[in-house]
Every structure is written in structure tokens, then in C-alpha cells.
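Let me give you the structure first, and then I'll get to my questions.
Heads up, one of the protein chains got dropped from this complex, but the rest are sitting where they should.
Chain lettering (A and B) follows the sequence in which the chains are written, and residue indices restart at 1 in each chain.
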């Protein structure tokens, strides 16, 4: 298992971590199999979406804030219930396939760390499993 | 890794792909392990839900459209931000277990390709990993 740090700089953020995952894959030497990406946090998540137009992650974060408002008569007194709910909606993990030593991603797909309660110093865990 | 094509015929759609996944499993010869289903798109997703009553996928698509409206002051100029957001909510992958050469699915579970920005010609990637 490998891990790396993501520093987030605002309350909400989507940080492209595709390059970091590719570096871990290269080091692992796995040619064919699957890649598990796991975020060990309850107010953050991992997702896959478009990064060609930076307005896409902005729209995602804006709309998630509209769907799950920061203040909505929550009981949890830390003030970050919305972040916990978004974390479960997007989920803490993604699986990406590996073929011929490369991540199998569509043309427009990037892997994003999602910060819903920043700024914080976060961790991402990665493991590759060989299919053979 | 295997892949197959899904042609969608309307803007929103849930297409049952359980049969296609079963065919790939048979070909793979895997008896015990896990199946990864991955959609290489950012305005589509994969989910597991009921197909016995076709009103269930209809209700899912209707309610997702209510939660994430097509027009909501998005910045992304392609007009499909809602589809990107739904893609992250449902996610691009599912993992299904395999036991004695069969997919382990509940009585009411079917695997669906979710189209949020059709009609388009789409791809689904599938890989089986043996549990040893």
C-alpha cells in the first residue's frame, strides 16, 4: 500500500490526483489488474470527473452545496454535517482498472480528491492488485 | 479486460447490462473473486437497483433530475453540468462478488448503465479478479 498527502486550501475543493496515482502505479510494476484509491476521512471523498474545463469541478461543488446546505438544523455540533453527508454521497473509494501498465480512464476522466471541510492536510491510500 | 458498447436513445436512461456482464464472466472462467465494472465517461455512471418493476428506474431518473436540475446557473458552457454531477453521485464503477462462477446479486438486483447526457454510444469496461 502507498499513501500520499493532499493539502487543501479552502472549505470546498476538488484536487486532481491522477498524476500522483500514475506515479504510484509506475512504482508498483503492476501491468494488469485494479487500482483502489481510498480516502481515510469522513468529510472528504474521491471521485472521477472532467478536468478539461475547470468549470466542471466548480459546478459540482456549487451544486453539492445547494443540495446539502451548510446549515440545515443539523444536530452534530461541529458544524460540518454537510461535509459528512457529501462524503457518503461521493464515497471514500474508487476502483480504476489497469491494462498494460496504464490506468484505464476515459478521455475526459480525471481522479479528484474532494475536500468538503477544508482547509486541511489530508491523506490518500492507494493499492494495486494484479489480475494475473 | 473486456469491454462492450451501450447505445443510449434518450437524454436520460438506465439500461440493464446484467446479461452482458454475465456473458463476460462465463468467458473469463473465474469461479471465485470479484467483478469490476467501469464506465469511462464523465456524464454517465453505473449503478445496481431493481428492474422487476420498470417504474423503479423511471422514478430514479425523475428524482435525480429534480435534485440536480438541468439548468441551475452552471458555469460550464456545454449545458451538461447536471450530467457531470449525477455521474459523481452514482459513480463510474461497481464491484460485484463472484461465487461458484456466478455473480452474487440479490433477488431484485440488476446492474444498470446510467445515461445522463444521451443519446450517445458508450463503453463499459469489465474485469474479473480471482480470489485465489
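The rule is simple: a contact is a pair of C-beta atoms (placed from the backbone, for glycine too) under 8 Å apart; a residue touches a chain by one contact, two chains touch by 3 or more.
In this text, all values refer to a predicted model and were calculated from it rather than measured experimentally.
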Omitted-chain contact residue, chosen from A:11, A:58 or A:84: A:84
Among B:6, B:60, B:83 or B:124, residue touching the chain not depicted: B:60
Residues of subunit B (touch criterion as defined above) contacting the omitted chain: 32-34, 47-50, 53, 55-56, 58-60, 62-64, 66-67, 89-91, 94-97, 99, 104-109, 129, 131-132
Positions on subunit A where the hidden chain makes contact: 1, 36, 38-42, 67-68, 72, 74-78, 81-82, 84-85, 87-89, 91-93, 95, 123, 125, 127-129
